[in-house]
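Of the protein chains in this complex, all but one are displayed in their positions.
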Amino acid sequence: MDVVSELLRDHIYKMAASGKRVDGRAPEEYREIKVRKGYAKNAEGSARINLGKTEVLVGVKMILGEPYPDRPKEGSIVTTMELIPMASPTFEAGPPRENAIELARVVDRGIRESKTVDLGKLCIIEGEKVWIIFIDIHALDYGGNLFDASSFGALAALTNAVVPASKINGEDYPLEVEHHPISITATKIQDVIVFDASLDEDRVADARLTVATDENGHIRAMQKGLKGSFTLDEVDYVVKTAKKLADEIRPKVVG
Amino acid sequence: MEEGKLVNDKGIRVDGRKVDELRPIKLEAGVLNRADGSAYIEWGENKVLAAVYGPREAHPRHRQDPARALVQCRYNMAPFSVSDRKRPGPDRRSVEISKVVSEAFSHVVLRELFPRATVDVFMEVLQASAGTRCTALTVAAVALADAGIPMRDIIASCAFGKADGQVILDLDKEEDNEGQADVPIAIVPRTNEIVLLQMDGHITKEEFDSGLKMAVDACHRINEMQRDALRRRYAVTTDRHKAVKASSEGV
Partner (left out) sequence: MRGDKPPKREVVVPGDFLGTGLKPGLGTFSVGGKTYASQLGIKKVRGDSVNIIPLSGRYMPRQGDTVIGEITDISASYWLVDINAPYPAPLHASEVPWKVDFGDTSRFLNVEDVVLLRVLSVDEAKRVQVTMKERDSRRLRGGRIIDVSHSKVPRIIGRKGSMIGLIKKYTDCRMFVGQNGRIWLDGSLDGMYLAVKAIRKIEEDAQVLGLTESIEVMLREATARKA
C-alpha cells in the first residue's frame, strides 16, 4: 500500500488549482516524449518509450495460429501488460492484477477499435491459418501516466513491425498500419484537471479519463478510471483537449 | 570459413573472435529513476536491465530472517526477448536461475547489517542471445553497488564451453546451439571464489581445467568494466552541461 501524505495531496492540489504543476508544466503540457523503434531485435517490432520519467518497452511478436471459429477470415491481436516489480516499489511479482489488466485492455481497445491493423489482412488460409499479433508491454520505470506511455509504445512498435512471412515461404514485409490512434489521459485532482500526470499527481489522483482519437479526430476508445467522477462539461473539455494534444503528439510516435 | 565449422584451424570463430575472446560489452550504472540502484548491459546481442530495491522490510513476515537480510533475485525474460514468443511470467528455467543467482549474491552481500530486511534484485532480459544468466548476474552486481548495498566484492560472471572439440569462451547463440558444452561460472574477483557453477554437455577434466582458467581470467576483465561503469557514474564531475540538463528536467 502506498500511503500518500495529506501534505503531498494538499500541495499538489494547491499548485494545480493555481494553474501550476509541481514540475513546472502547464496543465495541458506533456513531458518530453522519446521514441526508440526497433530496440528489441528478436521482436517483429518494438519501441522503447520515455515519457518524462516513465519508461516502457513494447514488443510485437507475430505467430501463426488458428482463427477464432466465428471469425474464420481474421487474424487477432492480443495485448498483455506486465507491471514488473522493477518499475516501482509498489508493483509486485506474479500474474497480472487488475491494474495491469485494465491497462492492457485500454491499450488494446485503442488499437483494436481504430482498426489500426486490418485483421482481415492477417488471414493466411481461411478458417485454418492466420497471424496472431502479440503486443507485450513491459513497464521498466513508473514515473506516472503509464496509460499513455504504453499506448504510444504499442502504436510505435506496430509501425515498426515486419510480418515474418518467410516463415511460410513468403517474403517478409512491413506490417500495414492503417490508423494512428493516440491516447491522451486526463487526471483529476479534486476539481482540477491536468494531462499526462507525473508520479505524484498519479498518486493523489481522484479520477482519470483516457481518450484515444485517430488522425481524423474521431474517438476510438475511452476509459474512465478511479473512484472520482467527471462532470459533463469536464468530459467535453477532456475530449476536445485530447484531440488537440493527440495531433501534436502523433508525429512523434508514428515518426 | 569451412561450412558448419564453428572454430577454424587458426582458432578463429564464426564471428571472428579468438577462442578466449569475449563478445563486446557495454555497461552503464544508474539508468532508472524509481529503483534504489540500477544498471544496463549490452553483451553481444544480449540486452539486460537490472534494478535493486532495498534493503526494505521483507514480506510476508514469516520469510524474514531475524539475523540477516534476504537477497531475493528475480530473473525474467520479456516475452519478445526471444525469437519464439515466451509466455509472460516465470517458467522453471527462470526460477532456477533466480535461485542460483540469489545464492551467489548472498555470499558477498553483508547481510548481517540488515536483519529482517530483503534486498530485491530484478533482472529483465530484453533481448536474449546466449549467456543471459551471466549477463544478468554481471549487470545485477553493478546495480547492487549502485544501490549502495554493502558487499565484499562485485561478482563477475561469464561462461566457457566447447565447440568443434575446442574450448572456447563466452559462447554466442550458434555456438551454444551447436556446441558440446556450456559452463557458466561466477566468481568473487578479489578471492577467485566460485559462487556459481553450472554445466551441461560433455567435456574432459582437462578441458574443464583450461576452460575454467579462461573464464576466471575473463571474469577479471569483466570486473574491470563493472568497476569502471560505477566510477564513471559517480566520478567527481564539473560537467556543467549534465547538471543544467538535470535541473531543467523539472523538480
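Before moving on, here are some points about what is shown:
Per-chain residue numbering starts at 1, and chain names A and B are given in the order in which the chains are listed.
One rule holds for everything that comes next: a contact is a pair of C-beta atoms (placed from the backbone, for glycine too) under 8 Å apart; a residue touches a chain by one contact, two chains touch by 3 or more.
Bear in mind that the values here come from a model prediction, so they are computed numbers and not experimental data.
Residue in contact with the omitted chain (choice from A:M15, A:A47 or A:V194): A:M15. If you put the hidden chain back, the residue from B:V7, B:A51 or B:L230 that touches it is B:L230.
The chain that is not drawn here is touched, among residues B:I25, B:M77, B:V101 or B:M151, by B:M151. Taking the complete complex into account, residues 3-11, 14-15, 18, 20, 24 of chain A touch the chain not shown.
Across the interface with the omitted chain, chain B contributes residues 36-37, 54-57, 66, 108, 110, 114-117, 145-154, 188-190, 226-227, 230-231, 234-238, 240, 242-243, 246-247, 251.
The rule is simple: only the chains that are shown with their structure count from here on.
For chain A in complex with chain B, the touching residues are 22-25, 31, 39-43, 46, 52-53, 55, 57, 59-61, 63, 80, 82, 84-89, 93-96, 134, 136, 138, 140-143.
Residues 32-35, 45, 47, 49, 51, 53, 56, 74, 76, 78-85, 88-90, 120, 122, 124, 126-129, 250-251 of chain B are the ones touching chain A in the complex.
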